[in-house]
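Missing here is one protein chain; the remaining ones are kept as they sit in the complex.
Chain naming follows the written order as A, B and C, and within any one chain the residues start at number 1.
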Amino acid sequence: MEMIYLIFIIFLGGAVATYLLGKINGVLRDITFLATLIVPAVLFYTQVSIGQTVDFSMSGMNLQWGITDFGYIFAYIVLGLGVLAGIYAVAAMKGKENLGFFYSNYILSIMAMMGILFSRDLVSFFIFWEIMTWSSYLMVVFSGKDVQKVGIKYFIFSAVGAYAMLMAIVTTYSLTGSMMIDSLVTAYPGFDFSMQLLIPILLLIGFGVKSAMMPLHVWASGSYSHAPMAYTAVFSGALSKMGIYGMIIVIVSLVSQIPEGHWFREVIAWLGGITAVGGTLWAVAQDDAKKLLAYSSVAQLGYIIVGVGVGTPLAMLAALFMAVMHGLFKGTLFMAVGAIEKQTGTTNFTEVTGLIRKMPLTFLASLMSIIALAGIPPLGGFIGKWMLYESLVGSDHYMLVIVVFFSSTAAFLYCYKFLFGFFLGQEEPEWAHVKEAPAMMVVPMIIMAIGSFILGVFPGLILNPIDAGLQELGYASTQGRYWEMSMLFNEWGDKVVLQPILYTIIAVFVFFFVFVVAKNFKKTRYVSTKDISSSGEIPKAHENLTFSRGFFQPFLRAVEPLMKHQIDPLYTGFGRGMEAIFDFVRRIYTGNGQTYALYAIIFAVLLLIFKNQLFGL
Amino acid sequence: MQQLKANLIEHIKTSFKDAREKDYPNENRLDFYVNKQCIPSILTYAKDRLGYIHLSHIAIVDWLEDGEIELIYIIWSPEEKIKMFVRTRVERENSVMPNIDMIWRQANTYEREFREMYGIQFQGLEGEQDFLLEDWDGPPPMRRDFDTEAYADDTFFHRPGREDAQDVREAITKRSGEEIPDFAKKYSR
Amino acid sequence: MINDKNSQKIVDIIQNWARKQSIWVLAYGTGCGAIEIPPTMTSRYDAERLGVRGAATPRQADVLLITGYLTTKTLKRVIRVYEQMQDPKYVIGFGSCTINGGMYYDSYNTIKVLDKYLPVDVYINGCMPRPESVLAGFGKLQELIGNGEANGATKYKENLEWYRANQKKIIPNWVMPEYNW
Partner (left out) sequence: MELLTHILGAIATVILAFVVGMSYGGIVRKITARVHNRIGPPWYQNFIDAFKLYGKTTAIHHGWMQIMGPAFLMVSSVVTLMFIPVLTNGGWFPNLNFEGDLIFLLYLMVFGPLGMALGAGQTGNPNSAIGVTRGLSQMVGFEIPWVMALVALMIQFDTTSITGLMEAQAQSGTWNMFSSPFAFIAAVLAMLGMFRYSPFDIVGAPTELASGPVSENGGKYLFTMMSSGSIFAFVKLTLYVDIFMGGADNLVILLLKTFSIYMIPVLYGIVSPRYRTEQAIRFFWGWPLFFGVLALIYASIF
């Protein structure tokens, strides 16, 4: 049997089995769940080779499944994050109700994402896309809170995206007579201009919804923060990357073939830039960690979209690298929030403080992820940021680089807010009982944090498959020109050599650690955070001295003009307008027989009056 | 002005039978003695009906010889420009005053200070914690029978050499032979 | 070599010299004495030329300058501030009030003799002392530090029980973190 079928059969069977076992035995269910994640992952990496395809026919349509070099990069994200977040989920969701449903949904999500990467034709692509949307929707409403507000928003945007995509697919079929992605790509330059414009725009609406691009990002903050955190790690880390995956195919394979594609890409890049700025500023304003990370995800996806839109080889490298990194560090951060939520019951910065001594490992993982997120060397986030800037400067996007830089500098603000809000600050007696999260939750976080550290020093590890994927899309090989195992070059040949940097940092760090820090630390004794110089006053145990409200108020006051314009009210206004129209239409049906009789009479009269014009008599 | 004053006095006297007018030469001032139970009602009445919306001050006098403590509520009407002194006397020991901080919020501060400094209790006064005196376990220090010097001698250390109370000027004269001018001598001890 | 007594002595001499030249003052501005600090620091008398400089928090300060009377209420805070300071640390009592109570000799809530509660290294006499005498006081402190005689902190540490007893006598509700460095 073909290995590809086997993988999907395991996924499907596992999903059903977990659901059913969930009714019988908890341990069995957990084991089945993990096995269903790990076995296909192992099979995929060992047995499936790139380029291998399977063909079959379904109701008269030829379908083809197979993995490409390009899809392989995303498969790393999906399966890696899927397995780690799955291990995390087993511990994180312990004791919740309806777990079989959660697990089978989770498996379905992973399966759908793998299916999207496997699909070489538009029909199975669309089917898997819908499975992904539905499973993620069910996860968003899993907690049962604010289903009306959040779930419906996500549902409507996903539906709009899906319909747009369906229209594009149907149009493609009517134009080419084939459902293959490859045939669309080859036939695309021959379309007339309106079709050349319409198909990518429709597809991009579909993909833009998933990757939270600017006017379509409205659902993101609510949905990311309402899904269980174990799933949000996958939701934000991997699922949103499917939008990027589609977007790259549309932009690179389709739009770039026509001369007007250049402007198209510029628009996309600028939309990405605006997404990044907006997401960052709103993230700074949040008081809830989930919301903060959700907006931060929007911003990070904005960077990736910028890279995709710019589309030079270096920019594509940057975008794909950042996609991988975003999966790593944002997954870790969402997991950390989940761990904190599990241990304290809240994720609000104004409530939780001073967990550093209680949850040191979670803090360490968060710290490393935050450093990666902020793009500070020597962690992985820096590589993506560096390549993005160099590509922007090298491809004459001068204003865009400023916009992106503004957003990434402002990102330090929410980075600090995240770390300070949870881990630093006053240690309140309210949280004195908090313990470190269970090992099954901590270990995936630490593994991923270490992963982002390794990628920061040896980016070649992941740039290698990315390079292969880009070659698949028609780019020339970039190895040696833009990167080596631990070296980066820009368009002008300026380089950053990562290993000596790491060694220097480690050497200086060790020096200070051994001679200054460790020696001092032993000599000093710990005093509680109540023992601070507060004008000679001794804060009592119940006096809360934590500074967490209005954290960046001066900054937000300064950027107020930028944040005045929101897209939400526009949609709400649109919705209200539609509602008013429907309401008016509804009023026609009064439910009164007399009124209907009146309608009939009016209709007859109108017919009589206009009969000459209508029937041309 | 006189007419206005007379009106006010009449108003108050009709409403509060036990109000005793205290004659005072100052023309823009009214002065009453009332019972302590009347205090909230007369102040409310003055505030709501007569336009005395402002509590200027609450004064306190320790009449040690009479064994009483007098509280004087000074209120002011910005329209009629007449000050009203509402006085009441209570026993020095174990007396409980009605609390008026729901009429004027700022009265709370005065009342807490009186409680600490004069030992007068107020009914249902908020703020149990110390106000001015932290860690105080002596008698109320602002009462006239409180001997502050004896208390200080008792509680605090004194540096030796302090008690002789020598005049600085005399000491200098003795030491360096400087003459004290005649006019200054009467100030010397 | 490092544990050699003579070399330790040399290090002490150098360190004392540095301490003497760099005095970071935490002015605990109770009472009227605080008004004498601005002229001392600004252009007329310019204490900074002697290395005297204001510190913002007790953690950074070397000298606690108590400028005036201390009520029982403020004494608690002053003790707290003093205990938060890091060794080596010095106390300057400023004005008559800290020496013998000054004009508050019979007050029911001000302490009269500061050195019963905190180890005072230098007293500056006067009510108020002029900036010149403040500078003279700093000069005296520098002299003491230079000779290694300003050891109030050690005295406090060694006689902590005696000081604590005095402090607790007027502060009955004693809630203060342990002092053990």
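Points worth noting:
In the analysis below, a residue touches a chain if its C-beta (ideal position, glycine included) is under 8 Å from a C-beta of that chain, and two chains touch if they have at least 3 such contacts.
Small disclaimer: the values here were computed from a predicted structure and weren't measured.
Shown chains touched by the hidden one, complex as a whole: A, C. Of the candidate positions A:174, A:524 or A:592, contact with the unshown chain belongs to A:524. From the options A:164, A:410, A:445 or A:470, the residue with contact to the chain not on display is A:410. The chain not displayed touches subunit A at residues 354, 356-357, 367, 371, 374-377, 382, 385-386, 389-390, 393, 396, 398-399, 401-402, 405-406, 409-410, 412-413, 415-416, 419-420, 423-427, 490, 492, 494-497, 500-501, 504-505, 508-509, 512-513, 516-517, 520-521, 523-534, 545-547, 551-552, 554-555, 557-559. Even with one chain removed from view, subunit C keeps its contact list with that chain: residues 14-15, 18-19, 21-22, 24, 42-43, 46, 48-51, 53-54, 56-62, 85-88, 181.
In the analysis below, only the chains that are shown with their structure count from here on.
Contact with subunit A and subunit B alike is made by C. Taking the mean of C-alpha positions as each chain's centre, the chain lying farthest from the centre of subunit A is B.
By number of C-beta pairs in contact, B-C leads when A-C and B-C are compared. Computed centre separation for the pair subunit A/subunit B is 70 angstrom, with centres defined by C-alpha atoms. The distance from the centre of subunit A to the centre of subunit C, with each centre set as the mean of the Cα atoms, comes to 59 Å. Contacts with at least two other chains are made by no residue of subunit A. Taken residue by residue, subunit B touches two or more other chains at no position, since every residue touches fewer. Taken together, the subunit C residues at the contact with subunit B in this complex read 72-73, 76, 99-101, 105-113, 116, 166, 169-173. Listed in rising order, the residues of subunit A touching subunit C in the complex are 525, 527, 531, 533, 535-538. For subunit B in complex with subunit C, the touching residues are 132-138, 141, 146, 148-149, 151-152, 155-159, 161-162.
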